[in-house]
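Inspection log for the structure reproduced underneath, given as structure tokens.
Only one protein chain is missing from this complex, and each of the others stays in its spot.
Chains: A, B, C and D, in written order; residue numbering restarts at 1 for each.
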Amino acid sequence: MSQATEPLLRVRDLEIAFKVRGGEVLANRGVSLDVAAGETLGLVGESGSGKSVLCRAILRLLPSPPARTKRGRVLFDGTDLVTLPEARLREIRGTDIAMVFQNPMTSLSPVWPIGDQVTEGLRIHRGMNRIEARERGIALLQSIGIPEAARRYDDHPWQWSGGMLQRAVIAMAMACSPRLLLADEPTTALDVTIQEQILALLTDLQARSGMAMVLVSHDIGVVAETCDRIAVMYAGMLVETGPAAEVFGRPRHPYTLGLMRSSPRMDEHAERLQPIPGQPPDLAKLAAGCPFVDRCAFAREDCRHAPVALREVAQGHASACLFPEAVR
Amino acid sequence: MSTNDGLGFKASVAVRSLAVCAAGALLLSACSKEEPKAPQGGAEPKAAAPAGPKRGGTFVFARPEEPATLDPFVPNDNGSIYAIEQVCDSLVEPDTTGEGLRPGVAESWEISEDKLTYTFKLRDTKFSNGDPVTAEDVLFSLKKASADSAPLGFLYAPIKSIEAVDPKTVKMTLKQAYTPVLSALSAYSAAVVSKKAYEAGADAFGQKPVCTGPFVVEEYSRGTRVVLAKNPDYWEKGKDGQSIPYVDKVEMRYVADSNARVLGLKNGDFDAIAIVPFNQAESLKSMPEVKLEEAPIFRLDYVYLNHKAKPLDKKELRLAMNLAADREAIMKVVFFGYGKIPNSYMPRVNFHSDAVEMIPYDLEKAKEMVKASGYKGQPIKLMVDTGNAPSKQVATILQQGWTEAGMKVEIVEFDVGTAFDMTTKGNFMAYVSYITSDINDTDELATLQADVRGSTKAFFSNYRNDEVGKMLDAARKEPDAGKRAELYAKVQDVVYHDGYSVPLNFSPSLNAYHSYVDGWQTAKNGWWWLKDVIRNK
Amino acid sequence: MWVFRFVGLRLVQAVPVLLGISLVAFLAIHLVPGDPVRIMLQGRASDAAVAEIYARLGMDRPLLVQYARFVGRAVTGDLGTSIIQRAPVATIVGERLVPSSFLLVYATLLSVLIAVPLAVWAAARRNRLADHLIRLGGTVSFAMPSFWIGLILILGFGLTLKWFPIAGFGRGFGGHLHHLFLPALTIALFLAPLLIQSLRAAMLDAMTAEHVEVARAKGLSESRILFKYVLRAASIPVVTILAVNIGWLVSGSVIVESVFSVAGLGMLLVHAVSTRDYPVIQGLTLVFAVMVIGTNLLADLAYALIDKRVRAE
Amino acid sequence: MTTTTLAPSALRAEVARWSPSLWIGIGLLAFIVLAGLFAPWLTPYDPLRQDYGAALRAPDAAHWFGTDSLGRDLFTRSLYAIRTDLVIGFWTTYVPMLIGVLLGAYAGLKGGWFDAVLMRVIDTALAFPFLVLIIVILAILGPGTQNIYIAVFLVGWTMYARLARAEMLVESGKDYILAARTLGFPTARILLRHALPNVINSSIVFSMSDFVLNILLVSGLSFLGLGVPAPTPEWGAMVAEGKDFMQQAWWISTLPGLMIVLTGVALALLGDGLTHRLGDRHVTGH
Partner (left out) sequence: MAGNESSLLTVRDVDVRFAKARTLADIVLRRPAAAVHAVASASLELRPRETLGLVGESGSGKTTLGRAILQLHPVAGGEIRYRGRSVHDPMPDWQRRLRREMQMVFQDPYSSLNPRLTVTQTLGEVLRFHRIVPDAGVAAEVARLLDVVGLPRSMADRLPRAMSGGQRQRVGLARALAVRPTLLVLDEPVAALDVSIQAQILNLLSDLRAEFGLAMLFVAHDLSVVRHVSDRVAVMYRGRLVELGTREEIFLRPAHPYTRMLLAAVPQIVARKRVRPVQAATDMNAAVVGGCPFAPRCPQAVDRCREQVPATAVLSETHSAACHFAAT
């Protein structure tokens, strides 16, 4: 585990554009964040906020065209992934950085046995032969809690339930012991009890291997319970980052607060929720100023024009709100 | 018509020099007694060869039809018949030109005074399986030939009995005098086959018949080709005194596409091809190494008219159709000048008269006649065979002329099966087709086509003219040839000018071969005597 | 073995289809005007003789009795006897089957050879010039009538350049390949665009599938992804296209065979229809149907090989 | 619970991006249709008028496509044939589409024995080689435009029925159909007003290539002599007429055939464009 002073992943001012008919849409607007080795960063936001795009942009998985990195750097252990040649990047994918996707049912090719897909990385990156890979693969499947792994190694994806498949996908990601795991909504497609199991598994794996993890979710409960630090995204921007306790204990961005107040709670019963009014903005029609301004209860005239950027409001806690102190 | 499609109608009623021409959907041929015209393009006469004819080689020959079977007691189609003729001999055979008859399996025969008893002396020859030919085989064969289901079974109805006098002698007794009986016996379906081989299995026999003809079947691949090998035991001797055929093998390829046949001939893939489309004749004529044979046959291309179908019951209208038929255009566009514009309602057979005045192309007169007929604009349905391009062209040309003359014409297409059915049932108005004759006899043909008392109702036309009937009766009884000729000329004149039909062309058959081929001859019967072919290469 | 169960099940399912087809063909054929025996005899036979032939062929019985007999015999491989050719239909059809199936297989292989590289290229260069050109070419090729392009090929490669024969089946395997090249190309020019279109679309679909993204995240090379994930998944629609079109091809071969004078099933059919040779038409229909069903079975087998889930169902 | 991920859908959107084929197709087709409509003003010749003196003329300034063996101007005939072929193509495509879509959609909505029987009929029909069936039907009925219609109507609906049924199976599980049912709407109303407009897209797209196939079919039948009766100008029949003259008059077959290709390309481009258009709206829904 390296020192917190030298983050494993540093994203700097990343701007991702998508070509659409008649122009471009910015899906990420100058995103900067750090992930330290061994830490879990929760990336939370509603659909269209750009969190999945960010995840994919880190590994350069976005198809181009239509996606294009307009600006910014993605430094992994000092190497800029944005400019890295494709061949070098492939060596990093799956070995140093692995990814888990939202839908386990479609994350595996239906035509190949699960075991083969889980161990493919070992064969490609570690040069294992089929027999070695199989042995290692069975051990991997066992370690992530698949019963009778040896027998089920040759099963096809349709023979497994969603929860088991997501375990397999995680095993696949863990195969080459990555230093960073990007988990993009890994539990969204699963039932709540299975979600519990998968989150437990991820947390456990992380603790054992010491890898860093970025957990993307739209469910603030999930990230609140699982992550060390939180990054909240809205309209392609980071609006608030900080330690989980800070962010949810004392949110400094009205959007974060709105998210928390919109969610029904298990621990207390309120007759009425406090929803965020209005609709998320159309990314193609964003003006200058704060993108949240139209839905914000604390908005002032300045919010419409003044450029917004993350500013530290406390130690390790930053908000993109012009008036963070007003948020309560 | 020019190419290989279309079911023609044949007048094979009784026979003198008999050959059956087309059947099925395939081409027609005919049977002519005329000397085939000298090949165009001027080849050296074959008689001049001092060293004797060249022997050996494989003669490759492409034709648009394929045999359906080689069993002589089954087929009616030229594809089969022409092939069987190369393989199987009958007691009596048509001679080389087709003019007369010559001995076949029978070496000689005697006819009794009362013309009721024929005694055949069998030749001492062998079947291709090596068995000698016996009277028993002949009896067996003729029994098969005269069966009701045999293709020409009706020809042998006058035969009372056939018996074996001894293994090499057969005696045939007739119910009454029947002159054409020898012709009948020369037909392909009267072939002498090996009883033993046939009884072993008709299917296998149909693949490889065991007969006594000049060739033996070596290979028969349906859809592609028939390979014939020379029968070493064939009795006939060639010009050099040795047994023929001259060539060792004949490969008859089945090439339906006329372009492919012509191209193959030009490329040298084929030594000869049968049935050159009229439109390709010019291009072959211009090639010095190729000879084009224009063989006149007993064929008349004409538009059948059903006189019972209104408004064709009016003579004026039928004449208008004749007057408005641009035969010159048809001759030029469809036949490319091959043939002769007819002045008759029937093929050019023995009592044909050139003196009958031809109906001219006269649109003005046609218009008058249309008016005179009281025509009310009923659509005239002009039937053509599906897929027969030349027929369609003819119909289109006629349609234009008739339309200009004031008629309304619809061209309707039916596939040959349906068209045949409709014609025989009298369920048609006008039909672009043709007739070929198996016989060189005006008597039979004139009666068949023009006498409504016959079984075909004047060959489906329902033509009725009592005066013609009387003349035909008189002519049949008339012993004097000159007078008969006069009567028939009169019949030809009357029927033709009654607007019996719309005659279009006495069309010939076009074949082509390389100039190194000698002895090629299309017989009047439509086939070619491949036994006489010499391949000088 | 799953294969036997699989094939067995499909064959059982094919039975009603075959019965349906043969019944429709049988009844339809007897609605056609025209009398094969009279056609064969050129109208010369007496009514009694015709009736005798019909009786001998069993064609004087009620239609359903005839049909039952036909089915009963067909089960044993006996398709009856041709009225015109007087040979067993099975033999006649068998002889014609060789050139026809050779042509079909040849054309299919040719179209796959043409289509796969072009489709892969088009998908890889989607919406760029190469893609547009390939798709435009495909569109043009698809719109060309087979009889027309056949004639053009004859004119160009046959009559003018004389590279290929313009008719017939040829002799020997090499001869078949040579003779049938132009007809096979004619069919392939129709089939390949369909394959290109569906393969390209399927590949684009497969490329956007999540598991491909997963594979990419694993650090697999693009070529490995292409061959192992994309093409494999995309091959299913290709098999479907081939299977769906085989019916069209089998019948489309009627035209191609007639243009190139290939003595195959198509030519036989045209001839049999024009001479009203009922047993041959019936037999041919059945054979055509069996070919179509057989191809679909092969396609199903191919699915099962590609995607094991199919087997389990 | 669905969360849209931008990446794959963006790629799909990009693949299905507006393509010029729709407009090129429409333009080309409009051009062809107009040429057919205004044929009498575009050419000085009569499509039926024979001029034996001018037979087999190669293409030149007076006869752009040359003349056929009867001296008819092939350009003129090709133009007039647009009417014949497009009209036949239209009916042979859209009548079966109407029948097939209704049957298939109903089967997909209702299921049960109707569906089971219909599927068997379709399986049987599809295992029947299409052209063989049509040739047999035409043999029964005789050639001619009317009988082509009947023959194609009898078999052409099956593909549409299959397509519409498959679409309907997907669509009938959608909540708006369930909503219509909970509101007590009768089946006919659900089928015609709610389901049909949403299942017909794939049939419309397919109809474009079917249109091409039908024009190929009709001209193919004419080529075999089973199609439009002479002397009506029809492309396939013109190609067939030229077949015997391939060596001395290449233009008779070649140039009218090009008209078929041109029309086919126009329709196929239109279909391609529609696939993108309708497919886009249909699939992504926003």
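Quick note on the criterion: a contact is a pair of C-beta atoms (placed from the backbone, for glycine too) under 8 Å apart; a residue touches a chain by one contact, two chains touch by 3 or more.
In this text, all values refer to a predicted model and were calculated from it rather than measured experimentally.
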Contact set of the excluded chain (shown chains only): A, D
Touch with the omitted chain, as defined above, among A:Glu132, A:Glu196 or A:Asp294: A:Glu196
Contacting the left-out chain in the complete assembly, out of D:Leu42, D:Val87 or D:Val117: D:Val117
Absent-chain interface as seen on chain D, which is shown: 1-2, 111, 113, 116-117, 119-120, 174-176, 178-185, 189, 193-194, 197-198, 281, 285-286
Touching residues (missing chain, whole complex) on chain A: 46-47, 144-147, 159-164, 167, 191-197, 199-201, 203-204, 218-222, 224-228, 244-249, 258-267, 269-277, 279-280, 295
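Keep in mind that, in the parts below, only the chains that are shown with their structure count from here on.
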Chain centre separation (chain B, chain D; CA means) in Å: 46
Multi-partner residues of chain C (each touching 2 or more other chains): 32-33, 154, 159, 207-210, 213, 273-274
Multi-partner residues of chain A (at least 2 other chains): 56, 61, 63, 102
Touching residues (chain side chain D, partner chain B) in the complex: 48-50, 52, 55, 69-71, 139, 142-144, 224-226, 229-231, 240-241, 243-248
Chain B residues within the chain C interface of the complex: 7, 9-10, 12, 23-25, 66, 68-69, 71, 74-76, 148-149, 151, 153-154, 203, 206, 221-224, 253-257, 259-260, 263-264, 267, 386, 415-418, 420-422, 424, 456
Chain D partner contacts - residues on chain C that touch it in the complex: 16-18, 20-21, 24-25, 28-29, 31-33, 126-127, 135, 139-140, 142-149, 151-152, 154-155, 159, 204, 207-210, 213, 244, 247-248, 250-252, 254-255, 258, 269-270, 273-274, 281, 284-285, 288-289, 292-293, 296
